[in-house]
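Provided herewith is a single structure, encoded as structure tokens, for subsequent inquiry.
Below is a slice of the complex: some chains, not all, each in place.
Chains here go by letter, A and B, matching the order in which they are written, and residues are numbered from 1 within each.
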Amino acid sequence: MKNTFGQNISVTIYGESHGKAIGVVLDGFAPGIPVDEAFMQRQLTLRRPSGKISTARQEPDPFQILSGVYENKTTGTPICIMIPNTQTKSKDYSATRALARPGHADYTAHCKYHGFEDFRGGGHFSGRITAGLVAGGAIAISALKAKNILIGTHIKSCGGVKDRDFAELNSDIQELNQKIFAVLDATQEKMMQEKISETAQKGDSIGGVLETAIINMPAGVGEPWFDTIEGVLAHALFSIPAIKGVQFGDAFDMVDNYGSQYNDSFRMQENHVITETNHNAGINGGITNGMPILFRCAVKPTPSIYQVQKTINFFENQNADLQIKGRHDPAIIHRARVVVDSITAFVLCDVLSGRYGTDWLTKI
Amino acid sequence: MKNTFGQNISVTIYGESHGKAIGVVLDGFAPGIPVDEAFMQRQLTLRRPSGKISTARQEPDPFQILSGVYENKTTGTPICIMIPNTQTKSKDYSATRALARPGHADYTAHCKYHGFEDFRGGGHFSGRITAGLVAGGAIAISALKAKNILIGTHIKSCGGVKDRDFAELNSDIQELNQKIFAVLDATQEKMMQEKISETAQKGDSIGGVLETAIINMPAGVGEPWFDTIEGVLAHALFSIPAIKGVQFGDAFDMVDNYGSQYNDSFRMQENHVITETNHNAGINGGITNGMPILFRCAVKPTPSIYQVQKTINFFENQNADLQIKGRHDPAIIHRARVVVDSITAFVLCDVLSGRYGTDWLTKI
């Protein structure tokens, strides 16, 4: 289905950048999950542009929960979260409307919606729409946390600057979830921010790689065909506008290695099954093996740049030049990170609720 | 849904390596698509092990179409394809059954199916199950071809040996689809095969990268959330047992570049909209823009190797050593290629039929 994802727990997304509101409807969550509005607001903060390295739109995302929550707990019925768009006074788009911004969805939206699309500010394609996913994702993240399933994402690389590898996952994840700019190595963090600032000064933009770790997933979850853990996660993650690649474990980095290096030996450790290495990222045959799930997302440079670009006018079917105005992020990777966490949390809640039943998330 | 994929055109997969038969049920194909059994058989040949570089099981895959085809055309009702398993005399697995082969799904299957799984020869996780996808995929590939939509996949790299890049896509695709071992550069092809042979002699295995091109997809197909072309393709592709990473366009290879390098400028070319470069792989905002769709799959080294490996006995919960016997492929990347083409064809037929209606594939 188009704007709905998930089978047992589903997320339906709605809204346009300059419409009345954006939001999500979450369905299938067990009744009785605590809903912490302060945590939801805090997660939204991570997605919001901030400081020098982000765009000026400082909308405070004051979300409202319209349904599905009673006395601060989920009821088990659909949770509609709405975030009004308060700064929607659209500038006059008429001059540039038909100029397809390269790397953006203006032209493809036009092909699909035949000119009826709400094009203002990217419309339904705007990164702003992810705010609903983040607000709702906070509920999913909390529910998983109560089951000791933790998710953390860091900026593995950005503009050629690389963060250190994950080490002790539990503490790394906890550290990351305290940070606005999620980098584990403080020196690299500073260098990345400098790199972003430099890029902004050039009127250009930059991307990078996000790396996510999930710990304490039970073994035996996922399907051989076609709902592998890899497939379901990737399906959802590719919705994030800038993501163009997803790999689990070492994938593209190990393709030239031998099977003898890539296979993860099983071992018993205090009556638990572990693997000595984890190149397969905690997943064999599409199913969790109890080891951490690890994946990386390639985040392309944000397409809004301050340079004259060649493009077309799709109303007139002729070539044109385009100079994007306004303020835009030179990088969104640090903001995309919480969207990755949120979508990941939805997917995990979905597969776990399918496996263990609709009440599992609140079952003791 | 578990073993079913697709919304408008769906594929349901069934079978175990050593059971009576494997196969697929295809549903939703337009009535009137020509079904060419010789082409189906020929595609199966591409998946089958062959020559020195592949395993000895030379089963001829004599498929039967049980339903949905009448007078060599699809009827519009479900097409059940069955491939009997003829060489299913199982060796005695009792000694090794509980020894989890590293990199395989034995242990995760056990966690999921609690010992009731048909473990013989990998059961439902066996690469052999993909034969049904290939037989059925031939129908999808033919249907797309009649619409001038062509798919081709080459081995971009294998064991460190790299094929040349795609050049003129139409002729490259046609060349690849004539080849058993799909490499564009004849010198590299020879080197790859040698690399595979060497690896076999060491009792080891090797992986690589498959690169796929799709041409002539109409613009305006796909969804912004969550059924992006990237997401739907990746979801399906990750079912292929050895695939651990999927990237569209340059993704992981361009993450350190600038937006000014990654954005693809739109241009008019003889009244057609094109982009000057195609880093975004023909997809903007999850929707096709009419340019070629390009993606790469990371294929891990096949996990069956001839070396003593450390593992566990999951019945006895203790450590054990495992020496895999029998003959196994040192590489499956050259065989996986036709599975990638087949799954890709199903996904394209699905999204196109959703967009343009159930009869589109045979509409003139």
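Operating definition for what follows: contacts are C-beta pairs under 8 Å (C-beta built on N, C-alpha and C of every residue); 3 or more make two chains touch, one makes a residue touch a chain.
Here the structure is a predicted model, which is why all the values come from computation and not from measurement.
**Q** When 2 copies appear, how many make the full set?
**A** 4
Rule of thumb we're sticking to: only the chains that are shown with their structure count from here on.
**Q** For the complex, give me every residue of chain B touching chain A.
**A** 1-5, 7, 11, 13, 100, 102-105, 107-109, 111-112, 124-125, 129, 157, 159-160, 199, 202, 204-209, 219-228, 230-232, 234-239, 241, 243-252, 254-268, 271, 273, 275-276, 279-281, 283-290, 296, 298-305, 307, 309-312, 314, 317-319
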